[in-house]
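Below is a structure I'd like to ask you about.
Here the complex is missing one protein chain, while the rest keep their positions.
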Amino acid sequence: MATTLTPKQTDAPSTDGGGFDDVGDGGYGGDDGRGGGWSNELTPPPEGYSLAIRLTIVSITMLFLALTSAYIFNRARLQPLVTPRVLWVSTSFILASGVTMELARRALRRRLEDRFRLWISATMLLGLCFLGAQIVLWKRLVASGFYVNKNHHSGYAYIFTGLHGAHLIGGLIALAYVMARRPASWTAVRRRVSVDATALYWHFLDGLWIYLLILIFYWR
Amino acid sequence: MFSRRTIAAFLFTVTVALGVSCGKQETATPAGPVWKPSGNEGNVTGVISFTGAVPAPSKLDMSNDSKCEGENFLDDVVVKDGKLQNVFVYVKSGLPQAAFETPTNDVTLDQKGCKYVPRVLGIQTGQPLRIVNSDTTNHNIHPVPKVNREWNESQLAGQGPIIRKFSKPEVMIPVKCNQHSWMMAHIAVLSHPFFAVSDASGAFTIKGLPPGEYEIEAWHERYGAKTAKIKVAEKTDAKADFTFDGSVAYQPGSLKAQPAMMIP
Amino acid sequence: MSEEIQALPQIKKPATFIGKYVFSRDHKIIGLQYFFLALAAALAGTLMSLLIRLRLAWPQERWPLLEMIFPNGFSDGLMKPEFYLAMVTMHGTMMVFMVLSVAPQSAFGNYFLPIQIGAREMVFPRLNMLSFWLTFASFVVLIAALFVAGGAPIGGWTFYPPLSAIASAGPGQGAGADLWLVSIGVFCLAAFLGSINFIVTTLTRRTKGMSLMRMPLTCWGWFTTACISLLAFPVLLVAGLLLFLDRNFGMSFFKPAGLVVTGQVIEGGGGSPLLWQHLFWFFGHPEVYLVIIPVMGVISHVMATFARKPVFGHRAMVTAMLAIGALGFLIWGHHMFVSGMNPRLGLAFSVLTLVIGVPSAVKTFNWLGTLWGARIRFTTPMLFAIGFVSLFVSGGVTGLVLGQMALDMVFHDTYFVTGHFHMVMGVAAVFGIFAATYYWFPKMFGRMMNETMGKLHFWLTFAGVYAIFVPFHLLGIAGHPRRYADTLWFDFLKPLEPLHIFITIAAFVTAAAQLIFAGNFLLSLRKGARAGDNPWEATTLEWTVATPPPMENFAGRLPVVHRGPYEYSTPGAAKDYSMQTESLD
Partner (left out) sequence: MKICELKLVIHSPLPTPHSPPPLPTLMSRLLAIAIWLTAIVTAGLFAWSKWRLPESVAAHSAMIDHQFKITLAVIGVGFLLAHAALGYVVWRYRAKDGERASPSQGNARVEFILAGCVAVVFIALAITGQRVWARLRLNQAPPGAVQIEAVAQQFVWNFRYPGPDGKFGRTDPRLYRDADNSIGARPGPLGLDPNDPLGKDDIVTPTLVAPANRPISLSLLSKDVIHDFYVPALRMKQDAVPGMKINIHFTATREGRYEIACAELCGQFHHQMRAYLDVKSPRDYEEWLKKNGKQ
């Protein structure tokens, strides 16, 4: 459970308010214990966000693994399902959003505030476009006669895409939060860690979509 | 602020829960003015005849419940002198747009000798159905309606009557006891009182029908339904006879099903 | 630093009653909320079990008074079999989810994990609060299932479809079953949030010097359990979601084609009832360990305190806990030996099932080893801890019978199984909860519980549970299937009726003995002797803080840990215990 960010690796200059207290206070750091390294012992340590998001990803992975095994158990993939072309549109949207997310993350690392906001907005826009494309996908499926209860394959297609979409909405809310919250109201480190965690989650959803795409529509 | 949000979320959950719990209740709403007899009514009488070979009564196997006593022959087709019993006859269409008064007297469905007595019965919406267990064994009463709300309740030996009502018209509601799989009854629920069940001599009488043209239907659990047009003139009785052919068995509708799957 | 505090105004202490006790973000208040939720659920679950026992002992008796309370469950004083099954389902669900999953982990874990690792608060206090309120909502929805048309579901807490997938398959399988599913889904979310909080807190919030191996075994238990629930609950959520879709949206993941219920053809098909069982038990077996592992931690903790001795083989205890947690995910198939699963698959599950007995046996050795050469102080919590070991052994060994497929074929779904899991996961865990309550009551409420009443409670409960659950095994050996509403129908069951009557009487006496606990609890809350900060002369951090612990736990600076968790009777030390915060000189 290594975390990406520990106090000693940060490049946060001590002038910006300091998410971290002096290491010297109370002689922290030795004796193989953790913790106690934060000035305010009540706010979550930034690395906590990162860890929490990793754990969330583990849990969501479990969710989709369980669904996948149900999918295989039900022999769902052996039943017919159309592959609407809008899938490519949505896939390119979400892949592009992964790139913009990464750009935003790097922009923040280099403290380019405007660019950060630009790329985050682009990511959100692409995310919304992806959701839109998913709705078109559903409409295409319905138009082809694949209702939710037509067969197992279509049922799982709706469940998988629906759950993925729901998690993506969660990602959009997180993005909106990191974008809308005034930079002055939190420390630079905390802000960056939040963005990193959101980016990690977003990339996970990105990968998850590729996995689902292959699982549902191309694995026969 | 967060607290308030949480309160809202909590209230929402509770509301959803209550919504789910209350969503399935239904109420009967009367349509139009209450119908009153004008004195011009006539009766519809008729006889149900049966042609073809009468199926031999099969001996039911009640061996899995030693407390089931009495005669144990299947009684779905009861024919006496070419006349068919337990045919449900009712006015299917043609009645004036009016609400009919709900009778307060109850209709009894007895469980006796691990059989339903009577096997076919009609009841009006909102009219109490009184279910009695005269046996020394346990039963459950499980009507499987398509329109009304389904229920399933056990009635143990020595337990008093169960009173139930049906809120929507529906012909027919099969009633089963899962414990005694052969037990079968049919209940017809109608919004009006113009129905009858043919007796041992195959005769039936629908009383007090206002003058007019009607479509009436005769329904039998094995031979399906037959309809006829009749005309009731003022203060005159109309006649409607039906004939069921025993060589044409009733076939239930087709089943849309996917093939079963074998799992290791 | 100042900016940090200004930026996060939620740290300010709540002023209103609602902020302080209802929508509190203080982990101690949340722990207490969970605790009282579990108590309420335990009360409901126990009352349900008593109704179950009434029907089993005297199936043809009339109870007109009960009919006044449950007009839908009784008819002319006779308890309906569907009400009996609804009680069976609700008792199981209530106890497994709302009591056993909540009390050891969420209640005591929330209260003591931050204190024991030297933290001021859980990492995400708001998530913590949300987690509690979701659990509460889940509880309310579950209770609501009792009051809908048709009543509570009758499918048992394992909720096997197609019985639970088809509304017409039984009374209570309509709206009641939907509410059950909603409740479990919400509970899964709450468990997810809770486990994230526990893991992150344990990994990032330990105070200086609190290395992982210096954490008390309780913390290890909570940590392991959080890891298990993080992985197990999503699977239950998936199962519940699919079943919900099956029930309400015309899908058929669990319904094969050609089902005919009460003469009515069920549309759809192509699903498999076994899929539910695989998903459910993939969650359900870890769930058993999710209940017992935090209890194991508590027992080790209490035992070390009153044995005045370090825990025997601390490292082995931790290893065993983790091994049980990990192996717990590999043996779900032993619930399915006769389910129609490929009989060859059972071979692997059977061996793994017996292998998981090894770490459990190691734990038992180590508890005995802890007591070996000890100077035992027979306080009430210690009595319950010793009682736990006895029950854990008694319930555990019968697992060796059920783990073998050929014998499981005989005893599957009989009272042997019911007796086994009630012993090892039910009352053993409840003994752990009692031990924890008696042990930590002074810290939580600042007063001691009455020892005399506590001991009386222990003796009656200990005798009571053996009197109830040993006959369960005997019923099982005689082949009595579980979930039978009466014994009068089958000839081979009729001679067992006296055992049922004996169990019912024992159950009522044991339940009445719990009133002593309730009385003791309420009385001690008001009138108990004032407890000092460390009445048990224990070593871990919760005994260094004021009693009851203030907001943010530690006055002044966070403690620095210098020692392992259980340094009792250290040779050469002035006292027979050394607090974790004491420096090594």
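The letters A, B and C name the chains in turn, as written, and every chain counts its residues from 1.
Operating definition for what follows: contacts are C-beta pairs under 8 Å (C-beta built on N, C-alpha and C of every residue); 3 or more make two chains touch, one makes a residue touch a chain.
What you see is a predicted model, and the numbers here were worked out from it, not measured in a lab.
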Which chains here touch the chain that is missing from view?
-> B, C
By the document's definition of touch, the residue of C:78, C:196, C:217 or C:261 touching the omitted chain is C:261
Out of C:412, C:443 or C:500, which is the one that touches the chain we can't see?
-> C:412
Contact set of chain B toward the excluded chain (per top definition) = 58-61, 63-65, 74, 76, 138, 140, 152, 154, 176, 178-179, 181-182, 184, 252, 254-255, 257, 260-263
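Note that in this section only the chains that are shown with their structure count from here on.
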For the pairs A-C and B-C, output the one whose chains share more C-beta pairs in contact.
-> A-C
Round to the nearest whole Å and give the separation of the Cα centres of chain A and chain B.
-> 57
Two or more other chains in contact with one residue: find those residues in chain B.
-> 258, 261, 263
Can you list the residues of chain C that touch 2 or more other chains?
-> 252, 268, 270-272, 274
Residues of chain C touching chain B in the complex | 10, 18-19, 22-23, 60, 75-76, 78, 80-82, 126, 129-130, 133, 136-137, 140-141, 144, 147-150, 167-168, 170-171, 174-175, 178-179, 182, 186, 252, 256-258, 262-265, 267-272, 274, 340-342, 345
Write out the stretch or stretches of chain A touching chain C in their complex.
-> 1, 17-19, 21, 26-36, 39-45, 47-48, 51-52, 55-56, 58-60, 62-63, 66-67, 69-70, 73-75, 148-149, 151-152, 155, 159, 185-187
Along chain C, where are the residues that touch chain A in the complex?
-> 1, 3-5, 7-8, 11, 117-121, 123-125, 192, 195-196, 199-200, 203-211, 214, 230-231, 233-235, 237-239, 241-242, 245, 249-253, 268, 270-272, 274-275, 278-279, 282, 552, 557-558, 560-561
